[in-house]
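Removed from the display is one protein chain of the complex; every other protein chain stays in position.
Up next, chain A:
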Amino acid sequence: MSNVIQDATPAQAVTGPGKDTLSQRHLPRWAPAGFAAVSVALGIGIGAGAGLQSRIQWGLISAALFVVISYVVTSTVENRRQAKDRLATSVVWVCFLLAVIPLLSLIWTTVSRGMKVLDAYFLTHSMAGVPGFEAGGGVYHALIGTLEQVGLATLVSAPIGLLTAVYLVEYGKGALAKAVTFFVDVMTGIPSIVAGLFILSIMLIAGLAPSGLMGALALAILMIPVVVRSTEEMLKLVPNELREAALALGVPKWRVILKVVIPTAIGGITTGVMLAIARIAGETAPIMLLVFGSQLINTNPFEGAQSSLPFYIWEQYKVGSEASYDRAWAAALVLIAFVMILNLVARGIARWKAPKTGR
């Protein structure tokens, strides 16, 4: 008994990082913010003192200082394990900021420079009769082109991609399924210019003229593997129990797939298709080769040259006048908005179609 009482002396309990107590010294909650402030101040000081011109260098010095300072201070005040924890957290934060800064900068630049000429007139007029170096004109013909080409590409690739994924997940086994998976993987890596050249060679052999449809076919080649991959993942997420439950009711397999498996995964499949659309909406190379580009409104994707948003951006930037730069940025903003709207629509559909859990 007397030993126990001696061990529990108050002096040890307060000071000790020893084994008798569970509490220890802690840095205040605002410590990370403090480290950040100190390291940014030091980074600016060192950068200015050493005469470094680039703000990026200042930022990198601050980031490195932040990681080092938080590790050193924490290991002296708290202990090594806490310091390692803090180190990992700081590295994650620094990486997050490094990833986000370029993204924000990109959006900021596009919005601030694109808003100059973006208005209803810009959206509803083509470049017909407008010399490239003068102000005026608009993006309507390119917007029409993008919508039609991307729409046609989706019409071609969504059914092919969906059915391929259904085959791979529900039926495929053995050599054929492995071969399909392999070629889908290879197709994912095809550069867009190669897809364009492939369709171009077919065009030359068959004697076809450039049109929106030809561009759409090249875009479909790029889109199919993305649709297959994402749909495959979504179908694999459908629990096997649901398939078995339906099969045990005496439902034929094709109806199980059609009425149980696909409806359960439809939200994710839609998201996948939308992301694939977003990926191909920005392709320029196949459009240059196969659709030729145009200054005029051509609403028929099956005949004659068309324009598209990425092609329009490239074309306007090439002209090199102040007015055409403004138009290029505005078109870039339109393209980003188009992709963002698609993403929002996809999320909406995914939420709306997701299996309900509510009571």
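Methods note: a contact is a pair of C-beta atoms (placed from the backbone, for glycine too) under 8 Å apart; a residue touches a chain by one contact, two chains touch by 3 or more; residues count from 1.
Here is the rule we go by: contacts and distances are computed from a predicted model.
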item: Record-based protein name (UniProt) of the chain missing from this complex, from "Peptide/nickel transport system permease protein", "Phosphate ABC transporter ATP-binding protein PstB", "Signal transduction histidine kinase" or "phosphoenolpyruvate--glycerone phosphotransferase"; value: "Phosphate ABC transporter ATP-binding protein PstB"
item: Contact with the hidden chain (one of A:Gly59, A:Gly151 or A:Pro263); value: A:Pro263
item: Omitted-chain contact residue, chosen from A:Leu60, A:Val111, A:Val251 or A:Ile349; value: A:Val251
item: Missing-chain contacts mapped onto chain A; value: 173, 239, 241-252, 255-256, 259-260, 263-264, 355-359
